[in-house]
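The complex is shown incomplete by one protein chain, all other protein chains being positioned as in the whole.
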Amino acid sequence: MAKVVFPDHLLTHTGGEREIEVAVANYRDLLVALEARWPGVREPLNKAAVAIDGQIYQDAFLEPIGADSEVFFMSRIEGG
Amino acid sequence: MAEAVDYRYVGTRPVRPDGVDKVTGRAQFGADQNLPNMLHGRVLRSPHAHARIKKVDVSKALAMDGIHAAVSGADFPAVASGEIGGEGGGDVADIACNIMARDKALYHGHAVAAVAATSVEIAERALEAIEVEYEALPPVLDVLEAMAPDATLLDENCFTKNLPEKPDKPSNIASVMVLARGDLEAGFEQADVVVEGEYRIPMAHQGYIEPHACTATVNEEGKATVWCCTQGHFEFRAMTSKILNWKIGDLKFVASEIGGGFGGKTVVYLEPVAVMLSKHAGRPVKMVMSREEVFRATGPTSGSVCRVKVGAQKDGKITAAKAWLAYEAGAFAGAPVMPGAMSIFAPYEIENFLVEGHDVLVNKPKVAAYRAPGAPQAMHAFEVALDDIARQIGMDPLDLRMANAADEGTQAPYGPKFPAIGFKACLEAAKKHPNYTKPVPEGAGRGVAAGFWFNIGMQSSAEVRINEDGTVIVMEGSPDIGGSRASMGLMAAETLGVPYEQIKTYVGDTESTGFCNVTGGSRTTFATGLAVVQACEDIIAQCKSRAAATWSMDEDQVEWEDGQAVPAPGVNADVKPLSLADIAASAPKTGGPILGRASLNAQGAGASFSVNFADLKVDPETGAVEVLSFTGIQDAGKAIHPAYVEGQMQGGAAQGLGWALNEEYIYDANGVMENAGFLDYRVPVASDLPMIDTEIVEVPNPSHPYGVRGVGETPIVAPLAVAANAVRDATGTRINDLPLSPPRILAALGDD
Partner (left out) sequence: MSKMHIHTTINGDEVDFLGSPQQSLLDALRDEVGKLGTKEGCGTGDCGACSVIVDGRLVCSCLMLAAEAEGAEITTIEGIADGDGLHPIQEKFLEHAALQCGVCTPGFIVAAKALLDRNPDPDERTIRYWLAGNLCRCTGYDKIIRAVQDAAQELAHEA
């Protein structure tokens, strides 16, 4: 099962849960699974960036998520 | 670590494609676009830092000779809240109210109305005829005062976001954020030494030399064309469309050459106003800001208060770190405190930490991105505290950082594990650098600090066209602020295997090239570069298939080598290699013009770390600081055009030193900026600085074909703490606040 971690500012949307484990094949499926668990969570997640196994995606879509993957949601980065 | 690769063009230093135009005065910048029958627009700005706007009446101005349009907030549509793309600027509803105030003026200089006239002088006289009724309110200018529960509110509808419980009272604190890991208390218990401090930095401006400028024309069909200096014409188009409630397709944006931005030109100020004036007047309208307007109403970056506590063992191991950050957002939410919180501990492996950040409204201009937005303020605080730790345990500051340095596999404080990064390589390079091994000059002090920036990817498009003679046109949409056309040309040359001189690179307008996000976040060479490389690969694939068809071979029997199609090894064929020029010449017979393209949303921009150090001398009589030497060491992943990478490092160092030593927004009690000009807002000049030594470390970014990481942001981060630590070393006195201007230094030395 992949490990999925949420930052503090998203905990209001996950009922305070910081870390969960899910079995999904890719990022799109992860969002579907999370939305099923916490209806409405998709919107703030769409505004977040996500790191899958160390690689940061500002906009992930079909990126594969493996059984030992680590997924961290985080704030999007801007720049000067 | 990937092997160093020898490239033919990547890593060389050719003259940039736009170079001749820029040394001869031919290049067209924002203020250089003139159209027949053009009017000049000027903006009326609030004389109050905080006031309710009861009434704006432009009718007297409109009645004057030579005035063809006058608008105020009432002429602009209400804008729904929302973000534009992924690249900053904040909420578009806020940007709309920032470029033209509606019911409240929120800072001195806030736009209240605008006119278009046949000359600038007439326009300025007309501004005086506009009647505005204000109800002045007390200004909120200090970030800590703004956070107090009984503070005057800028926005009665602002409820602090991200609190566990929804607040029942509005506040100037727009949002809070927390990053935490481990057990802070246990960590501090393990510490042998603990350092704690509060560090304040005032607002500073990006200080680009070219003021904001644009020219807009709206034709009889209601379609607008806007020429402007911008870091991202596609985002300017999107913002203007939202602010005016116009269709994107009715707006064409042309990016002029841009005279610096550093983040400050990622957001609109004039463009929607110019379009509105032009529509009312039925004539083109040009708007150019004065330097004073640039200071009062654009940029700056957040002033900040950072409190840091750090504990370490005698061997240098950091056991716990805690930070509390309060950043001024200016008049609307959106201070870069989250990236500040995410970057403050990023160079280090720390088990127990807590960062709390606050985005706070004050009656000052709405902040805009500024190079590594948010990182310099927070990292200054932590890098200064680390310096004090090093002193207390008697350790070399580079060794202290090495003892805690993040590396591949370290879990970054903001979540994921780092891929290959170059922080340790930078520290090693610093330790060996001749400027570091030589003794500190008599009477001077040396300061060391680290810097970091995430870097970003985002969307880019590129097209590559092959002319009939095999010369190459690269068309992309990222405004070139610091020589990026040259980098694009080099990557195209390397990929196609043709000489750099055969390639021309253009930045297209919103209708001649595909979407590109802003030039910012150090993304252009990485992301747009990736698009250019992929578009070139598209060309190669097409050329191979045309060669295969010409030779009656299968496509996999053809390879691309040194700019020509050749039979693959082992393929037995008696054919002459076909160069790009050969294939271009026969294109009409092999399928028509050769056009390659790529569009992408680039991911995996690699973090760029730096280590900087400098020797500074303080004059105890005047308090003046002299920079004797400065050395910047940074991981660029791969320097495509090393001269421009060095230039980024040197320019960032100068900006960071300016911020550290002199630059600050000075306000009077009414919230009026007292130094809104280059005479009193003193940016570094040539005689303030020595040569700036650079060393480029290259730990390739695995997510880019040539290993590129962004380089533009990181260089501004470390110099703040470098200067503070060097002044501490030189004087024996620790000064927590910036800038280290002569009066502050004299006061601190006097206290001792």
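By written order: A and B. Residues from 1 in each chain.
Please note the rule applied: contacts are C-beta pairs under 8 Å (C-beta built on N, C-alpha and C of every residue); 3 or more make two chains touch, one makes a residue touch a chain.
Please read all numbers here as calculations on a predicted model, not as lab measurements.
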Neighbouring displayed chains - absent chain, whole complex:
B
Among B:130, B:653 or B:727, which residue is in contact with the omitted chain in the full complex?
B:653
Just name the one of B:84, B:692 or B:723 that touches the chain not displayed here.
B:692
Touching residue (missing chain; options B:290, B:435 or B:601)
B:290
Taking the full complex into account, what residues of chain B touch the chain not shown?
13, 15-16, 18-20, 22-29, 31-32, 121, 206-211, 257-262, 288, 290-291, 481-483, 641, 643-644, 646-648, 650-655, 677-679, 683-689, 691-692
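The rule we apply is simple: only the chains that are shown with their structure count from here on.
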Whole-Å distance, C-alpha centre of chain A to that of chain B, is 27
Per the contact definition, I'd like the list of chain B residues that touch chain A in the complex.
83, 86-88, 161-162, 164, 175, 177-180, 206, 261-264, 266, 336, 338-339, 342, 369-373, 414-419, 453-458, 518, 520-523, 601, 603-605, 703, 710, 712-713
Per the contact definition, I'd like the list of chain A residues that touch chain B in the complex.
5, 7-9, 11-12, 47, 51, 53-60, 70, 72-80
